[in-house]
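A single protein chain has been omitted from the complex, and every remaining protein chain is retained in its original position.
Letters A and B mark the chains in the order given here, with residues in each chain numbered from 1 onward.
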Amino acid sequence: MGLQTRTSLRRQEKASIWKGYLRMEQLVINLLNGISYGMVLFLIASGMSVVMGAMNITNLAHGVLYMIGGYVGWTVAVKFGASFWIGALAGGLAAGLVGMGIERGFLRFLYKQGNEQVLLTFGFVYILTNLSLWIWGGWPRMPFTAEFLSGSFGIMGRVYPKARMANIVIGSFMAVLLWWLQDRTRVGAMVRAGMDNKEMAMGLGINLERVFALVFFFASFIAGVAGVLGAQLMGVYNALGLDVLLLALIVIIVGGVGSVQGALLGGLLIGVIDAFGRALFPKFAMFTMYFTMIVILLVRPSGLLGRRV
Amino acid sequence: MEALIVEGLSKDFGGVHAVSNISFCVGVGERLVIIGPNGAGKTTLFNLINGQLSPTAGRIYFYGQDITDIPTHRRAHLGQARSFQVISLLLNLTVVDNTLLSLHGTKPSRFQMLRSMKSFVNVFTEAQAILEAAALWEKRDEAVKNLSYGEQRRLEIALSLVSKPKLLLLDEPSSGLTRDESFEIIQLIKNLGEKITVLIVDHDMDLVFGVAGRIMVLHYGQVIADGTPEVIRIDQKVREIYMGVEECSDHAGVS
Partner (left out) sequence: MMQRINRTIFNPYLLTIAILVVAPLLFSTYIQTVITRFLIFGLFALGYNLAFGYTGLLSLGHAAFFGAGGYTVAVLKLRYSSDLFWIGAPLGIVVATLIALVFGFVALRVSGVYFLLVTFALGQLLFSVAWNVKWLNSPGMQGISGLSLPSLGFGFNLGTTSFYYLVLLIFVICFFVLYHVVHSPFGRALAGIREGETRMQSLGYNTWLYKYLAFVISGIFAGVAGVLFGYYNYLISPTHLGVGTSFLPMVMTIIGGIGTLSGPVIGAALLIFVEHFASILTPDRWPLILGGMFVLAIMFTREGIGVYLWKLWNRVSNRYGSAHR
């Protein structure tokens, strides 16, 4: 066989692989993968984004809170054998408490110093990552899920993991809930008021300190729950703190800061781009995310749904 | 040639029309004072002229050149200088540092990386002259935040002149000052000469009527009156807006 024939054979192979990807079922599968991953990204980023917008605090330890949620969820659901959902709740609570501890014990005192606050949270990334290494050891935990979510179901002639579908459902539900909280409740209005004009809001009798502490707790709680939900896809491991932080940042940069909608759009967009990236260029999947981020930065620095910088 | 031409200038923030379709000309050497109630758009107008804000619509011409899309720092080189409503001096730096930085702003030496600032002796001498004229030379090594408010104002206005600007924008130069300090400012502005055009926003009627060759009244982002002080003083619309203020200025016996 000559060189000529071998090359044209390879070209034919590649063409058929691409044609495979363009087939309807494969497209849908990739899309669903993207959306379910994107939902996890949304959950991760939403808490961080809202805290950034409302309290002007960039919590770089947000990824670590996700990880703590995942570890605690694993301990409860896998090690002690309780229900997956109890694990998720426990994970959320653990993360919420740690987050609140950071805010009440440290961030609160650096009220006017934006830069110092950010740096402080990064110090906690080190501390908490090393502590969880101490507690849970260095070996990663395999993905785990609820009983009734294990296994797959049929879709368009293919099988699809129930766990991923669950993420889409839960994520959508959370999106609606968070949007409702942000736009339709008094608490949401208070947070938005505090965002725009702290003194004014306080003058109106709103106990901003308490509202902020609550928001921070809630954002951390969601991060912890996301940690358990995401564990269905990614498991739990020690480097999650930074890996997840990076994902959250990219989502926020792409989607814009401060709103649930921005986190949702950013998360879904990145999730879908990543899913198709993995399918089409498996070796450079990671770079599709970076590429998107850089394009957004060059073209629309404030993010797709962010306030104009 | 007019020093400044503003054509159809508008600035919207969401639903708020801070500045609505304003047009006017300012001749070289004019002393134009802009007055109006709070929120009338006066500082926004300054921000548009000096480049801190981009207009939603309209154009700005400076000595015949369209500067609408030119960034602030380039406008400084074209001959604009301004003072801010809230003192913008670099509070943590010393008086002399602030002065030297202001001086270097329009000099090519501002990009020098390897010679120390102190080695530029002629600039330093200029700084000394400026600070002595403003009676602040003794305090040159003090951090600006340690000066009294009046001293800070005095410094800021003195520094706004170091680039020998063609257009000076003074935003509430007398705010927070005592009667004597305000008087000094009025004298200073009066002595600026006819090569420099001065736009002032202020509320102190002594200063306004003491310095203005022309007064423009802004209300809800629009010009509602524009003319010599005598004309403005008797204008019906202006009186309606300034009812309370009118009584006070009558008492002070403005000439």
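Annotations
The definition used in the following text is that a residue touches a chain if its C-beta (ideal position, glycine included) is under 8 Å from a C-beta of that chain, and two chains touch if they have at least 3 such contacts.
Keep in mind it's a predicted model, so treat the numbers as computed, not measured.
Screening B:Gly27, B:Pro71 or B:Gly213 against the full complex identifies B:Pro71 as the residue touching the chain left out. Within the set A:Leu41, A:Leu120 or A:Val260, the residue that contacts the chain not displayed is A:Leu120. Between the chain not shown and the residues B:Ser10, B:Asn50 or B:Gln152, the one that touches is B:Asn50.
Against the chain not displayed here, subunit B makes contact via residues 50-52, 71-74, 76-77, 80-82, 84, 88-93, 97, 100-102, 104-106, 109-118, 120, 163. Subunit A residues in contact with the hidden partner, per the touch definition given at the top, are 52, 58, 106, 109-110, 114-116, 118-120, 122-127, 129-131, 133-134, 242, 245-246, 249-250, 252-253, 257, 283-284, 286-287, 290, 293-294, 297-298, 301-302, 309.
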